[in-house]
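Note that one protein chain of the assembly has been removed; the remaining protein chains are unaltered in position.
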Amino acid sequence: MIVRDAPRAIDLIFAIRGSILPRIAPRLLALMVFAALMVWLDRRTDILPEAGALGFTVFGIALSLFLGFRNNAAYDRWWEARKLWGGLLADMRSLAREAEVFVRDDALRLSLLRTARAFLHLHRANLRRRPDDALARSHAGALADAPHPPDAALDAMAALVKRGAAGGTIDSFGQRALAERLGSMALQQAGCERIATTPLPYVYSLLIYRTTWLFCLLLPLALVGPAGWLTPLFVGIVGYVFFGLAEVTEELSHPFGETPNGLPLDAICRAAEISLAQHLGEEAPEPLEPKDYFLS
Amino acid sequence: MIVRDAPRAIDLIFAIRGSILPRIAPRLLALMVFAALMVWLDRRTDILPEAGALGFTVFGIALSLFLGFRNNAAYDRWWEARKLWGGLLADMRSLAREAEVFVRDDALRLSLLRTARAFLHLHRANLRRRPDDALARSHAGALADAPHPPDAALDAMAALVKRGAAGGTIDSFGQRALAERLGSMALQQAGCERIATTPLPYVYSLLIYRTTWLFCLLLPLALVGPAGWLTPLFVGIVGYVFFGLAEVTEELSHPFGETPNGLPLDAICRAAEISLAQHLGEEAPEPLEPKDYFLS
Amino acid sequence: MIVRDAPRAIDLIFAIRGSILPRIAPRLLALMVFAALMVWLDRRTDILPEAGALGFTVFGIALSLFLGFRNNAAYDRWWEARKLWGGLLADMRSLAREAEVFVRDDALRLSLLRTARAFLHLHRANLRRRPDDALARSHAGALADAPHPPDAALDAMAALVKRGAAGGTIDSFGQRALAERLGSMALQQAGCERIATTPLPYVYSLLIYRTTWLFCLLLPLALVGPAGWLTPLFVGIVGYVFFGLAEVTEELSHPFGETPNGLPLDAICRAAEISLAQHLGEEAPEPLEPKDYFLS
Amino acid sequence: MIVRDAPRAIDLIFAIRGSILPRIAPRLLALMVFAALMVWLDRRTDILPEAGALGFTVFGIALSLFLGFRNNAAYDRWWEARKLWGGLLADMRSLAREAEVFVRDDALRLSLLRTARAFLHLHRANLRRRPDDALARSHAGALADAPHPPDAALDAMAALVKRGAAGGTIDSFGQRALAERLGSMALQQAGCERIATTPLPYVYSLLIYRTTWLFCLLLPLALVGPAGWLTPLFVGIVGYVFFGLAEVTEELSHPFGETPNGLPLDAICRAAEISLAQHLGEEAPEPLEPKDYFLS
Partner (left out) sequence: MIVRDAPRAIDLIFAIRGSILPRIAPRLLALMVFAALMVWLDRRTDILPEAGALGFTVFGIALSLFLGFRNNAAYDRWWEARKLWGGLLADMRSLAREAEVFVRDDALRLSLLRTARAFLHLHRANLRRRPDDALARSHAGALADAPHPPDAALDAMAALVKRGAAGGTIDSFGQRALAERLGSMALQQAGCERIATTPLPYVYSLLIYRTTWLFCLLLPLALVGPAGWLTPLFVGIVGYVFFGLAEVTEELSHPFGETPNGLPLDAICRAAEISLAQHLGEEAPEPLEPKDYFLS
């Protein structure tokens, strides 16, 4: 995730880090060259038919609404993903507190918290499709090779609760409290999994990219008359707005990717580690800081 | 559900799988031929009245907003359905863990989990209106012939909890925990049923298809003057955007259908089986993979 | 509720059942006759001032947005009402299961479920303002004459729980579980009551109908010049879109009415009866089927 | 709250009660006179510059979107406030039932319910900023003089639960159940307080009124040419739509006010009294009826 203050004047012109421009620049250039060719063709020959504004107004508004919808949906996915991770962070902290209250066996309690920490890292590695994530493996050990690692970590925690119940160090109230906490973590984990495995319907992407291209390629027909040599500029700007939004949307709709707009899962895991440290009797690590405005 | 990466340049032109184009192509062709006839008529005779742009701008914007609303509503249904299945997946996993903690009779525990797995398949078959689903029947046995099979499966689970309570292998805390879990599953099951049995109001579909046809059929009157022989092209594009969106919407609003944009219920059921396998002492099956980009 | 598949070509032209057209036809006809008069007047005299397009574009967009907002709000009410009834259905089923687990007195259990069934019918009759609903009375007996019948039914259920507690057939855990279930039913019941007693603010209806009429009556001034004798057609279409949407909205915002778009409360009550039948040792009735596409 | 059926033809023209027109009439009149002056000036002199339509189209659309946003936000506040009160009503009823089940001391139970009723009235008086509300004082006695009366009422209820626990007439399960019910009431009470004390950001109001005035005052510049003496009419209509919406929004965003669109808190309190009456052994009062279409 890019962490920067609101852009100042100078950033508006030069900011590259966090901008979508580099990614769409080739497309915009192609569009502008094409538009320039159209103007040249129009000036030299009489081939080009002229299209009235009506079609483009309606088309443009429909396209804007459609892009707006997809942008909303993508942002909602991104923000819901962030909420789920915020919820997991709260769950980790509450688990640590409930373990203090309800578990009367310190070794068991520490095992429980360590497994919880492993769960969080396995979950992160799973969402980012990194089965060999070194950090996760260092925390998780054998759990990392289960068919579904984060699920296996939660299973291991349930087994610890069972052991505590059998050994009399967790009473019935504690079992209920910890089982509910595990249920909450499982729900949020499944929520993240849902977002990761269910992309926005592909048909939307196809529809949107196809119509955006059609719009930008046909636009010169309507502009060449009234706007003349300004046509490439306008086509470039319209392309910037529409393709820019489409690309941002694409990126935000995959909130767990390691892209400039992906969520800072590493930083959230670190925040959980800091909170757990005291309960584990360990030294709290430093919070992660953004590097070159980027927080991983 | 179609599982593909963001479309590349080549897909934009040729992608058929996951595209809505094949379904609406006949309509678009008819519209374009009609529009061409209108242009020809306009060139040959003087019959055709000309309509100003104003009516179409307002009409077009109203139609866009209306399509946008219906699209939102359909997508919300689709995404809510996905959330409910994600919740069921989490419930299955949490049930397995809570059974470990609270059920002190292994045979009973295994029965409970197997019935839960049967419930999920019966629920899937019920939503897809397949009373004779072989897979569901293989898991569910006689339950599949109940008046409401998934409901009967949950009843069977409650009966198991009752047996455990009577036999002393599930204490009061466990009864509460498992009854709450069953309540959560029933709620999500009823949510899916609600989506499956309550389509978007029919009056919307009628209103939208009627106005879209009217718009596309009248559009040549406004375009024939300024756009000439480009009219069929423009009518085709406008028809593509509007009918394309209407069809996508129709499909997404039935999220349990086995259409290209239907939810991958088979894959979710498989994910639940994988998670349950360990608790049942069985070998975990492989996750389902998409075939020809399609995940069933 | 109208239950039909997506409209086919033939339905688009002839479908009456479920269409809003019959209700607004007189208005549209009046508008079109008025518009034709305006064209005739314009052709014969010079009285008519001409209005530019600008005012109508802005007016039309503002009106579209406003109608769109009201439509959203009405659909949300309709869908929330459906969710609440879906939740009640799940509650009825969960109540039956929890009664199996927690009530150790079969006569009491059966009383509880029968009162729950009576509650659902009383709630339905209450929402539809039918104090003399025969079906509800057949299930509810004296409860139907209480000041607030569904509320009285819930009170009667609480009294049964109290009796079970006093008699030792419902333990403390069961009291908690059943009290929570009653709380959940009361919450959903109050939610339905809220929707039924709090319509959309009247000021919106007034504002929207007034502006829609103004728009449609003034529109000929702008169209008469560019569109000539097509004016009545365009006015009719614009009226169809705007008044059609306004009427649909009006109907959806009263989800408990027995209108074509009202919710199928009878069918949902029947679904609950089917689920309860097994627990009551009765034969399950058949599900309700739509008659002439209408599910009551 | 105004309670009327959907407006009939005659209401559209004459309805005053519930209409926003009286409040904005002076403004509209001023605008129309100003517009007429501009037309007169344009006809007599050549001073007036003419402005093209472009600026107004974009300005008008931006303004519509902005008004639409504010309207959404205000309606959401209003509807959330109604939900919270619906939730409180359900809480009152559930509290009465839970008291039946869990409190084994009738005098204590009656005290609890009476304090709950006092809480509701104190909460109503607090939201409406009426510290000397006679009805609330008659129910609440000394509690009405606490620094935060509704909060004090909840404190008093907690004290009663504590007394019952100490006296052995409320067991641990009952303490939990009643404490959770109090927690739910406190949450809904705080939600109402949040809405009452946190208006929509003032900067929005300023921005919206300023731009609406600017738009309406400049509009004649664009209309005077094409629309001539129709200009005042159009300006009046545009003003009606924009100012009307702005005023409705203003009113809805304060849902606890005693305005025509304020929530009927008196009627909801009465509904709670009716439900509590039976549990208190009192006669149920009549429901409140609207007077001159207004339900207080």
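Letters A, B, C and D mark the chains as written, and numbering starts fresh at 1 in each.
The criterion applied here is as follows: a residue touches a chain if its C-beta (ideal position, glycine included) is under 8 Å from a C-beta of that chain, and two chains touch if they have at least 3 such contacts.
Bear in mind the structure is a predicted one, so any value in this text is a computation, not a measurement.
The residue touching the chain not shown here, chosen from A:T57, A:S111 or A:N126, is A:T57. From the options D:A6, D:L41 or D:I61, the residue with contact to the chain not on display is D:I61.
One chain of the complex is left out; on chain A, the residues touching it are 1-4, 6-7, 11-12, 15, 18-20, 53, 56-57, 60-61, 64-65, 67-68, 71-72, 75, 78-79, 82-83, 85-87, 89-90, 93-94, 96-98, 100-102, 171-173, 176-177, 181, 222-223, 225-230, 234, 237-238, 240-242, 244-245, 248, 251-252, 260-261, 263, 271, 274-275, 277-279, 284, 293. Within chain D, the residues in touch with the undisplayed chain are 49-55, 57-59, 61-63, 65-66, 68-69, 73, 146-148, 151-152, 154-155, 158-159, 161-162, 165, 172-173, 175-176, 179-180, 182-183, 186-187, 189-191, 193-194, 198-199, 201-207, 209-211, 213-214, 218, 221, 250.
Methods note: only the chains that are shown with their structure count from here on.
The minimum number of touch steps separating chain A from chain D is 3. Among the remaining chains, those touching chain A and also chain C are B. Chains compared, chain B against chain D: the Cα-based superposition rotates one onto the other by 145 degrees, nearest 5.
Averaging C-alpha coordinates per chain places the centre of chain A 23 Å away from that of chain B. Contact between chains, per the stated criterion, is found for A-B, B-C, C-D.
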